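Structure in C-alpha coordinates, see below.
All protein chains of the complex are present and in place, except for one that has been dropped.
Then we have subunit A:
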Amino acid sequence: MSVWNQLQKNSFLESSARQRANGIVDNGTFTELLGPRDRVSSPHLPVLGEAVAFDDGIVTGVGLIGKRPVFVISQEGRFIGGSVGEVGGGKMVATLKLAIGAYHQIKEKYPTSYQGRLPAVVISFETGGVRLHESNAGLLAHAEVMDQFQDARGKIPVISLIGSKIGCFGGMGFVGAATDLIIMSEQGRLGLTGPEVIEQEMGKDEFDASNKALVYRTTGGKHKYIMQDCNFLVEDSIEAFRTQLAEVLTLSMESIEEMRRVGSQKLVEEQLELVKLAVELDPRDSMDVWKYFGNESPAILPELSLTDFLKQAKRRVRKVEGGSVNG
(Lines give C-alpha, C1' and ligand atoms only; values in the text may rest on other atoms or scores of the structure.)
Protein backbone atom coordinates (compact mmCIF):
# COMPACT_ATOMS: atom_id res chain seq x y z
CA MET A 1 0.00 0.00 0.00
CA SER A 2 1.32 3.46 -0.87
CA VAL A 3 2.20 6.00 1.79
CA TRP A 4 -0.77 8.09 0.67
CA ASN A 5 -3.17 5.17 1.07
CA GLN A 6 -1.88 4.53 4.56
CA LEU A 7 -2.26 8.21 5.41
CA GLN A 8 -5.96 8.08 4.59
CA LYS A 9 -6.66 5.87 7.60
CA ASN A 10 -4.58 8.08 9.90
CA SER A 11 -6.24 9.96 12.69
CA PHE A 12 -6.35 13.58 11.56
CA LEU A 13 -5.79 14.57 15.19
CA GLU A 14 -2.56 12.59 15.44
CA SER A 15 -1.19 13.54 12.02
CA SER A 16 1.63 15.96 11.43
CA ALA A 17 1.12 19.07 9.32
CA ARG A 18 3.01 17.46 6.43
CA GLN A 19 0.96 14.26 6.57
CA ARG A 20 -2.25 16.29 6.50
CA ALA A 21 -0.99 18.39 3.58
CA ASN A 22 -0.07 15.31 1.56
CA GLY A 23 -3.15 13.32 2.49
CA ILE A 24 -5.92 15.81 1.73
CA VAL A 25 -5.06 16.19 -1.96
CA ASP A 26 -4.98 13.49 -4.65
CA ASN A 27 -2.42 10.74 -4.36
CA GLY A 28 1.09 11.92 -5.16
CA THR A 29 0.10 15.40 -6.28
CA PHE A 30 1.38 17.50 -3.38
CA THR A 31 4.40 19.71 -4.04
CA GLU A 32 5.70 21.52 -1.00
CA LEU A 33 6.71 25.15 -1.57
CA LEU A 34 9.43 26.56 0.65
CA GLY A 35 9.85 23.21 2.34
CA PRO A 36 12.48 22.18 4.88
CA ARG A 37 15.07 21.72 2.13
CA ASP A 38 15.05 25.48 1.61
CA ARG A 39 15.98 25.90 5.28
CA VAL A 40 14.10 29.15 5.69
CA SER A 41 13.63 29.48 9.42
CA SER A 42 12.77 32.26 11.82
CA PRO A 43 15.61 34.77 12.24
CA HIS A 44 14.05 35.87 15.53
CA LEU A 45 14.14 32.65 17.54
CA PRO A 46 17.94 32.20 17.79
CA VAL A 47 18.35 35.54 19.62
CA LEU A 48 16.08 34.08 22.29
CA GLY A 49 18.11 30.88 22.41
CA GLU A 50 15.19 28.94 20.92
CA ALA A 51 15.43 26.12 18.38
CA VAL A 52 14.21 26.79 14.85
CA ALA A 53 12.35 24.59 12.36
CA PHE A 54 13.26 24.57 8.68
CA ASP A 55 9.62 24.99 7.78
CA ASP A 56 8.88 27.40 10.66
CA GLY A 57 6.01 25.13 11.70
CA ILE A 58 3.89 25.71 8.61
CA VAL A 59 3.76 23.43 5.58
CA THR A 60 2.69 25.18 2.38
CA GLY A 61 2.29 23.90 -1.13
CA VAL A 62 0.00 22.88 -3.94
CA GLY A 63 -1.73 19.68 -4.95
CA LEU A 64 -4.61 18.61 -7.11
CA ILE A 65 -8.13 17.41 -6.46
CA GLY A 66 -9.27 16.29 -9.88
CA LYS A 67 -8.17 19.07 -12.18
CA ARG A 68 -8.36 21.73 -9.50
CA PRO A 69 -5.15 23.11 -8.04
CA VAL A 70 -5.56 23.09 -4.28
CA PHE A 71 -3.26 25.43 -2.39
CA VAL A 72 -2.57 24.05 1.07
CA ILE A 73 -1.51 25.70 4.32
CA SER A 74 -0.99 23.23 7.15
CA GLN A 75 0.09 24.27 10.63
CA GLU A 76 2.24 22.13 12.92
CA GLY A 77 1.22 22.33 16.56
CA ARG A 78 4.32 20.52 17.70
CA PHE A 79 6.47 23.51 16.80
CA ILE A 80 5.82 26.31 19.30
CA GLY A 81 2.12 25.53 19.34
CA GLY A 82 1.66 26.21 15.62
CA SER A 83 2.20 29.89 16.32
CA VAL A 84 2.47 32.35 13.43
CA GLY A 85 5.61 34.45 13.07
CA GLU A 86 7.28 36.31 10.23
CA VAL A 87 8.24 33.29 8.08
CA GLY A 88 5.09 31.22 8.68
CA GLY A 89 2.92 34.30 8.20
CA GLY A 90 4.75 35.13 4.97
CA LYS A 91 4.17 31.57 3.76
CA MET A 92 0.44 31.85 4.45
CA VAL A 93 0.15 35.18 2.66
CA ALA A 94 2.20 34.00 -0.31
CA THR A 95 0.06 30.86 -0.68
CA LEU A 96 -3.13 32.92 -0.80
CA LYS A 97 -1.59 35.37 -3.24
CA LEU A 98 -0.45 32.53 -5.52
CA ALA A 99 -3.92 30.97 -5.44
CA ILE A 100 -5.57 34.25 -6.44
CA GLY A 101 -2.98 34.67 -9.22
CA ALA A 102 -3.70 31.12 -10.41
CA TYR A 103 -7.43 31.96 -10.57
CA HIS A 104 -6.77 34.76 -13.03
CA GLN A 105 -4.37 32.67 -15.12
CA ILE A 106 -6.81 29.78 -15.40
CA LYS A 107 -9.73 32.01 -16.34
CA GLU A 108 -7.63 33.50 -19.07
CA LYS A 109 -6.45 30.17 -20.42
CA TYR A 110 -9.89 28.48 -20.26
CA PRO A 111 -12.38 31.33 -20.83
CA THR A 112 -15.36 29.00 -21.25
CA SER A 113 -14.34 25.82 -19.42
CA TYR A 114 -12.66 27.06 -16.26
CA GLN A 115 -15.33 25.87 -13.80
CA GLY A 116 -13.83 22.50 -12.94
CA ARG A 117 -10.33 23.91 -12.89
CA LEU A 118 -10.55 26.84 -10.52
CA PRO A 119 -8.15 26.80 -7.59
CA ALA A 120 -9.07 26.48 -3.93
CA VAL A 121 -7.25 27.24 -0.71
CA VAL A 122 -7.33 24.81 2.19
CA ILE A 123 -6.02 25.71 5.63
CA SER A 124 -5.44 22.96 8.17
CA PHE A 125 -5.33 24.97 11.38
CA GLU A 126 -3.36 23.99 14.45
CA THR A 127 -2.44 27.18 16.24
CA GLY A 128 -2.97 29.60 19.08
CA GLY A 129 -2.33 32.59 16.81
CA VAL A 130 0.50 35.11 17.08
CA ARG A 131 3.97 33.76 18.00
CA LEU A 132 4.91 35.74 21.08
CA HIS A 133 8.64 35.51 20.31
CA GLU A 134 8.11 37.70 17.25
CA SER A 135 4.74 39.12 18.09
CA ASN A 136 4.75 42.30 16.00
CA ALA A 137 5.55 40.39 12.82
CA GLY A 138 2.88 37.84 13.76
CA LEU A 139 0.23 40.53 14.22
CA LEU A 140 1.00 42.17 10.90
CA ALA A 141 0.88 38.78 9.16
CA HIS A 142 -2.60 38.06 10.55
CA ALA A 143 -3.87 41.31 9.05
CA GLU A 144 -2.32 40.40 5.71
CA VAL A 145 -4.07 37.04 5.69
CA MET A 146 -7.46 38.70 6.32
CA ASP A 147 -6.72 41.15 3.50
CA GLN A 148 -5.98 38.28 1.09
CA PHE A 149 -9.21 36.54 2.18
CA GLN A 150 -11.20 39.54 1.06
CA ASP A 151 -9.36 39.50 -2.28
CA ALA A 152 -10.27 35.84 -2.68
CA ARG A 153 -13.98 36.47 -2.00
CA GLY A 154 -16.28 35.22 -4.70
CA LYS A 155 -13.33 33.97 -6.77
CA ILE A 156 -11.83 30.96 -5.02
CA PRO A 157 -13.09 29.05 -1.99
CA VAL A 158 -11.02 29.29 1.19
CA ILE A 159 -11.76 26.25 3.31
CA SER A 160 -10.78 25.52 6.93
CA LEU A 161 -10.02 22.06 8.26
CA ILE A 162 -10.01 22.00 12.06
CA GLY A 163 -9.30 18.76 13.86
CA SER A 164 -5.81 19.00 15.30
CA LYS A 165 -4.60 18.96 18.86
CA ILE A 166 -4.00 22.64 19.53
CA GLY A 167 -7.27 23.69 17.91
CA CYS A 168 -7.61 27.11 16.28
CA PHE A 169 -7.44 30.02 18.71
CA GLY A 170 -6.25 33.57 19.22
CA GLY A 171 -5.93 35.68 16.10
CA MET A 172 -6.18 32.54 13.98
CA GLY A 173 -9.57 31.91 15.62
CA PHE A 174 -11.04 34.84 13.71
CA VAL A 175 -9.01 34.02 10.62
CA GLY A 176 -10.75 30.62 10.65
CA ALA A 177 -14.14 32.23 11.18
CA ALA A 178 -13.53 34.51 8.19
CA THR A 179 -13.03 31.64 5.71
CA ASP A 180 -15.85 30.54 3.39
CA LEU A 181 -16.44 27.13 4.85
CA ILE A 182 -15.31 25.14 7.88
CA ILE A 183 -14.94 21.37 8.17
CA MET A 184 -14.31 20.06 11.70
CA SER A 185 -14.04 16.80 13.54
CA GLU A 186 -15.51 16.34 16.99
CA GLN A 187 -11.96 16.68 18.35
CA GLY A 188 -11.43 20.02 16.61
CA ARG A 189 -11.69 23.19 18.69
CA LEU A 190 -12.30 26.73 17.50
CA GLY A 191 -12.54 29.97 19.41
CA LEU A 192 -11.01 33.35 20.12
CA THR A 193 -9.82 33.20 23.70
CA GLY A 194 -8.41 29.79 24.62
CA PRO A 195 -9.71 28.06 27.78
CA GLU A 196 -6.52 28.68 29.78
CA VAL A 197 -6.58 32.37 28.96
CA ILE A 198 -10.25 32.75 29.99
CA GLU A 199 -9.46 31.04 33.29
CA GLN A 200 -6.37 33.19 33.77
CA GLU A 201 -8.22 36.44 33.03
CA MET A 202 -11.65 35.76 34.50
CA GLY A 203 -11.05 33.14 37.19
CA LYS A 204 -11.87 29.46 37.61
CA ASP A 205 -15.50 30.26 38.45
CA GLU A 206 -16.04 31.71 34.99
CA PHE A 207 -14.17 28.94 33.23
CA ASP A 208 -12.38 25.85 34.53
CA ALA A 209 -9.86 25.03 31.80
CA SER A 210 -9.05 21.65 33.36
CA ASN A 211 -12.65 20.53 32.77
CA LYS A 212 -12.17 18.83 29.38
CA ALA A 213 -15.87 18.17 28.86
CA LEU A 214 -16.63 21.86 29.42
CA VAL A 215 -13.85 22.88 27.04
CA TYR A 216 -15.27 20.65 24.28
CA ARG A 217 -18.85 21.75 24.94
CA THR A 218 -17.74 25.37 24.48
CA THR A 219 -15.29 25.17 21.59
CA GLY A 220 -15.45 21.63 20.17
CA GLY A 221 -16.69 20.43 16.80
CA LYS A 222 -20.13 19.27 17.96
CA HIS A 223 -20.92 22.65 19.52
CA LYS A 224 -19.70 24.54 16.50
CA TYR A 225 -21.82 22.27 14.29
CA ILE A 226 -25.00 22.97 16.27
CA MET A 227 -24.26 26.71 16.21
CA GLN A 228 -23.62 26.60 12.42
CA ASP A 229 -20.15 27.92 13.21
CA CYS A 230 -18.77 24.98 11.30
CA ASN A 231 -20.46 23.67 8.18
CA PHE A 232 -19.55 20.00 8.26
CA LEU A 233 -18.61 17.57 11.01
CA VAL A 234 -16.59 14.52 9.96
CA GLU A 235 -14.83 11.49 11.46
CA ASP A 236 -11.30 11.88 12.74
CA SER A 237 -9.39 10.58 9.72
CA ILE A 238 -7.53 12.23 6.88
CA GLU A 239 -9.78 10.36 4.49
CA ALA A 240 -12.94 11.76 6.05
CA PHE A 241 -11.64 15.32 5.76
CA ARG A 242 -10.44 14.73 2.19
CA THR A 243 -13.75 13.19 1.11
CA GLN A 244 -15.74 16.11 2.52
CA LEU A 245 -13.32 18.57 0.94
CA ALA A 246 -13.60 16.92 -2.48
CA GLU A 247 -17.39 17.01 -2.15
CA VAL A 248 -17.62 20.72 -1.35
CA LEU A 249 -15.29 21.48 -4.24
CA THR A 250 -18.04 20.29 -6.58
CA LEU A 251 -20.25 23.17 -5.38
CA SER A 252 -20.45 26.49 -7.18
CA MET A 253 -18.68 29.49 -5.70
CA GLU A 254 -22.13 31.00 -5.04
CA SER A 255 -23.21 28.01 -2.95
CA ILE A 256 -19.93 28.12 -1.07
CA GLU A 257 -20.38 31.84 -0.32
CA GLU A 258 -23.78 30.95 1.14
CA MET A 259 -22.06 28.91 3.80
CA ARG A 260 -20.27 31.90 5.29
CA ARG A 261 -20.94 33.13 8.82
CA VAL A 262 -19.65 36.68 8.36
CA GLY A 263 -18.58 38.83 5.46
CA SER A 264 -21.67 40.86 4.55
CA GLN A 265 -24.16 43.20 6.17
CA LYS A 266 -26.87 40.54 6.08
CA LEU A 267 -24.65 38.05 7.82
CA VAL A 268 -23.65 40.56 10.50
CA GLU A 269 -27.35 41.27 11.09
CA GLU A 270 -27.99 37.56 11.42
CA GLN A 271 -25.18 37.26 13.95
CA LEU A 272 -26.63 40.19 15.91
CA GLU A 273 -29.82 38.13 16.28
CA LEU A 274 -27.69 35.46 17.90
CA VAL A 275 -26.23 38.06 20.26
CA LYS A 276 -29.80 39.04 21.24
CA LEU A 277 -30.46 35.40 21.97
CA ALA A 278 -27.39 35.28 24.19
CA VAL A 279 -28.86 38.16 26.22
CA GLU A 280 -32.32 36.57 26.50
CA LEU A 281 -31.03 33.12 27.28
CA ASP A 282 -28.02 34.10 29.38
CA PRO A 283 -26.58 30.61 28.95
CA ARG A 284 -24.50 29.16 31.78
CA ASP A 285 -23.36 26.39 29.47
CA SER A 286 -23.51 25.53 25.78
CA MET A 287 -26.13 22.90 26.66
CA ASP A 288 -28.61 25.71 27.42
CA VAL A 289 -28.22 26.88 23.83
CA TRP A 290 -28.45 23.35 22.43
CA LYS A 291 -31.70 22.91 24.29
CA TYR A 292 -33.04 26.19 22.93
CA PHE A 293 -32.34 24.96 19.41
CA GLY A 294 -34.58 21.93 20.06
CA ASN A 295 -32.28 19.33 21.56
CA GLU A 296 -34.48 17.99 24.36
CA SER A 297 -31.71 16.02 26.08
CA PRO A 298 -28.58 18.08 25.44
CA ALA A 299 -26.48 16.16 27.96
CA ILE A 300 -26.43 13.05 25.78
CA LEU A 301 -25.06 14.84 22.68
CA PRO A 302 -21.37 14.77 23.66
CA GLU A 303 -21.66 11.01 24.23
CA LEU A 304 -23.14 10.13 20.84
CA SER A 305 -21.14 8.60 18.02
CA LEU A 306 -20.72 10.88 15.04
CA THR A 307 -23.34 9.00 13.02
CA ASP A 308 -25.94 9.18 15.80
CA PHE A 309 -25.06 12.79 16.55
CA LEU A 310 -25.52 13.85 12.93
CA LYS A 311 -28.90 12.06 12.88
CA GLN A 312 -30.18 13.50 16.14
CA ALA A 313 -28.63 16.91 16.67
CA LYS A 314 -30.83 19.94 15.96
CA ARG A 315 -28.87 22.87 14.62
CA ARG A 316 -29.52 26.58 14.76
CA VAL A 317 -31.83 27.50 11.91
CA ARG A 318 -30.17 30.05 9.70
CA LYS A 319 -32.30 33.09 9.00
CA VAL A 320 -30.23 34.42 6.18
CA GLU A 321 -29.03 32.38 3.28
CA GLY A 322 -25.95 33.77 1.76
CA GLY A 323 -23.56 36.64 2.09
CA SER A 324 -22.95 38.58 -1.02
CA VAL A 325 -20.00 40.80 -1.67
CA ASN A 326 -20.98 44.45 -1.46
CA GLY A 327 -19.29 47.03 -3.61
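Here are a few things to note about the model shown:
Note that contacts are C-beta pairs under 8 Å (C-beta built on N, C-alpha and C of every residue); 3 or more make two chains touch, one makes a residue touch a chain; residues count from 1.
The rule is simple: contacts and distances are computed from a predicted model.
UniProt lists the omitted chain of the complex under the protein name "Malonate decarboxylase, gamma subunit" (options: "Sulfonate transport system ATP-binding protein", "Malonate decarboxylase, gamma subunit", "Carbohydrate ABC transporter permease" or "Heme exporter protein C"). Interface note: of A:K9, A:K67 or A:R315, the residue touching the hidden chain in the full complex is A:K67.
When you scan A:I183, A:I198, A:V234 or A:L301 for touch with the missing chain, the hit is A:I198. One of A:M1, A:A213, A:V279 or A:V317 touches the chain omitted from the figure, and that residue is A:V279.
Seen from subunit A, the chain kept out of the figure touches residues 31, 33-34, 38, 40, 42-44, 47-50, 60, 62-64, 67, 69, 86-87, 89-91, 93-95, 97-98, 102, 105-106, 109, 117, 129-130, 132-144, 146-147, 149-151, 153, 170-171, 173-178, 190-193, 197-198, 201-202, 206-207, 218-219, 223-224, 227, 229, 261-265, 267-269, 271-272, 274-275, 278-279, 282-283, 285-286, 289, 325-327.
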